[in-house]
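Encoded as structure tokens, the structure appears first; notes follow it.
Note that one protein chain of the assembly has been removed; the remaining protein chains are unaltered in position.
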């Protein structure tokens, strides 16, 4: 096992990784920007190194600074968390080249799954269902129009290098597609430096259902069940739960098998997530694979009892996954995560500032992953996620009422949060009944 | 179900009961003393009533004030928590006489189990093993000496009305017993207004192992497994865990059966705990039954997934326990509770004061039950328990390492706590190996 | 030293910035402000400022009961409820109130009843003076420590 791990991240996920390291007896190095001296991860780690200014390009995204910090502290492995450098294949390569271990998948797997059109082609070859669409990058708008005519409208254009909705355009007919092609091409070029696009059939009201994967160097690949992540606003997940209200044992087995096949197609290792779109008829389609630990991983931890970050560390150290097979993962109960963002509840604008009063809920079936404390100043430079409030109950009903009471017991003053919006979502009839798809939030916010 | 519950308690257990009520859609009334306006239970409840001065005799122990508060707020049930009025049979009677529901056992069961020598006799009649000793209260010191000669020294004198170590005296020979009798008699008279004593064989290094019981009005009595509570200082539990490192499936089944028999002997209803002493040879003896929710109940909640306080509310409302039988309780993993007391780590003297900085640990397998928040002033008038830090792991090893990291992440400034002592206990070889008995802390503190 | 408004501004600043304590001494005056839970202004500093008044008492909680010690207002004396119960101004629904605003009351005179557990507890005046204000409505629940009457001591 590693003796010292550097955590190339900040905030709640850095705190989460410190927890896992401590449980395995591994020393931790927190890197932080000049704005994050008082951030909880810097306070809790065994060692800290200030690696740059507040702007993340100079600090958390600065590969040279991160590697120098690893060098001067003598760390033997680096955990990238999520975001920042987590899905940067070049960074993973540099970590390996410097003789350290990157706690995550091999660079090749990151690169393959990072190119969305390549990933599509690669998993299709392993008989994982994909949406009808282009067999690789599109050559021209003419090709796009021809293909769309064949598979039928609506269709969606996506950037090969894409993510987060950029370079993505929906088209309901030929003229829209014609216009969308150039816009998407330019946007992808600007955002990713790679303008190539691919095209897929557009599903009108799919669910977003993803499977958690663990794969070890011994060639074992298992899945730990699904997370339903349909409650999103502008491609940002807000509420995730497991199990999905839409899945029965058969569909779960079928999708789980496809998720494992997708991971095998990428010669995957470590923890990863295979995202699917699921339509109303129970047909599912590979969307993409996230080659990192997800924000919402605790949902799976609550229902399986498996510590995913400790599994990441073990796998990276060459040990096998601790459950020999899927049958040793016995999910129990129902878990829901509410993402608490420091944002204006009406405008969704970030709400940085000093936390003047804080009460975190506790008691049965409540888990909090957060870097907040009373007196902490949320800096304006980073993500607005300040806490993940999770609840676990014997069934979905208990999880829902527990969510309501935990949110009611949460008190944050000094900054604004979206906690009250979560309360209102919990009162929504469709949400209560599990009738959710990726357009749920649009309907909810305009209602 | 009840529409409004008054909570006749304060601090963490009052917060815990508010959580359970909220999950069942029940409104809550917090009563508080003049010193507890800013206590978290008063901040979180739907309504509050100040019922008296800081001294608990004028407030939390004042039956008339509590009942008046119930009356003016229109509460239809009262939850007593633990301590204060929780095991006061007369209070339970008055609640019933006023037409409200007491959330706990019938007054007769409280009264029977409150008289330790009567309880002993009563469960013995149901073939629950008891220690050799007096068959009811002792008539005189002569009777005590005669009995001790028959069962062999050492013996222990206990007050019939006793609890918390008062009126309790150990004797290793005749002359010690002769002297101890009068001392214990006087102490019991002063402490409880009832000087009657009983005598038992004294076990030199027993474990304290207790079973959680749920009994409903339909006559169903089940147990939810055990809690190992041997880590105590002066009869105050410090660390509790489940399962006990000393129990295998057979002994568990045998002790569980005895616990259910003891509850049946008392015509018990609601949640209760049957305490046993367990010797090194695996023989166990009934010690007493606690007719309330215990401080350490979350240990059982973590391994069973059952919300015991919600079960209390359901049972008091006439509903059956939600698990039809013992086999529906499927314990998983290992849970440990660390009681965090506001006290001087060397002298154990209470350490009230203002909490200037607070970080509560979170992440996987951590539960916190507490009324602390940064800025809260711990008053000097009450119990020093300020937080219960619980960890849950897949096995005892994971629970231990998780305990270590959760304690390391706990930051409390402004008051002193015993958190660091817990860390040292976790490093103790005997504790790590599960070699603990009720004298563990004496050895630990003198080592 | 400072004007009252300036001291308020200082206190507000202490509260909003998270500063824990400010002490100012000047020519025999002294200002001391602690952040978060406690805001304490020693009267000296304010009194010298002339226009100053002490900061107002903590706002009343749900049932209208500030801490007993703080139940004073412009030299008035508050008679507070010693128990939780229901406030009645008269011995029975048809009777006249025990006292009205403007009445002069003696120490030991019954002012009202607080009913608790079916017991009618007569509340006696603990000062001699004039009734200036009756705080709760008739038949309203009162907490421990809730102010019942404001009396101007004679």
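Labels for the chains are A, B and C, by order of writing; each one numbers its residues from 1.
The criterion applied here is as follows: a contact is a pair of C-beta atoms (placed from the backbone, for glycine too) under 8 Å apart; a residue touches a chain by one contact, two chains touch by 3 or more.
Keep in mind the model is a prediction, meaning the values are calculated, not measured.
Novice: In the complete assembly, which of A:59, A:88, A:304 or A:370 touches the absent chain?
Specialist: Hidden-chain contact among the options goes to A:59.
Novice: With the full complex in mind, choose from A:27, A:40 or A:67 the residue touching the hidden chain.
Specialist: With A:27, A:40 or A:67 as choices, the missing chain is touched by A:67.
Novice: What does the interface between chain A and the hidden chain look like in terms of residue numbers?
Specialist: 34, 37-38, 47-53, 59, 64-65, 67-69, 71-73, 375
Just so it is clear, only the chains that are shown with their structure count from here on.
Novice: Name the chain whose C-alpha centroid is farthest from the C-alpha centroid of chain C.
Specialist: Between chain C and the rest, the longest centre separation is with A.
Novice: Looking at mean CA positions, which chain is nearest the middle of everything shown?
Specialist: B
Novice: Any idea how many Å lie between the Cα centroids of chain A and chain C?
Specialist: Once rounded, the distance between the two centres reads 55 Å.
Novice: Per the centroid of Cα atoms for each chain, what is the distance between chain A and chain B, given in Å?
Specialist: 42
Novice: Give the residues of chain A that touch two or more other chains, as numbers and ranges in rising order.
Specialist: 375
Novice: Of all the residues in chain C, which ones touch at least 2 other chains?
Specialist: none
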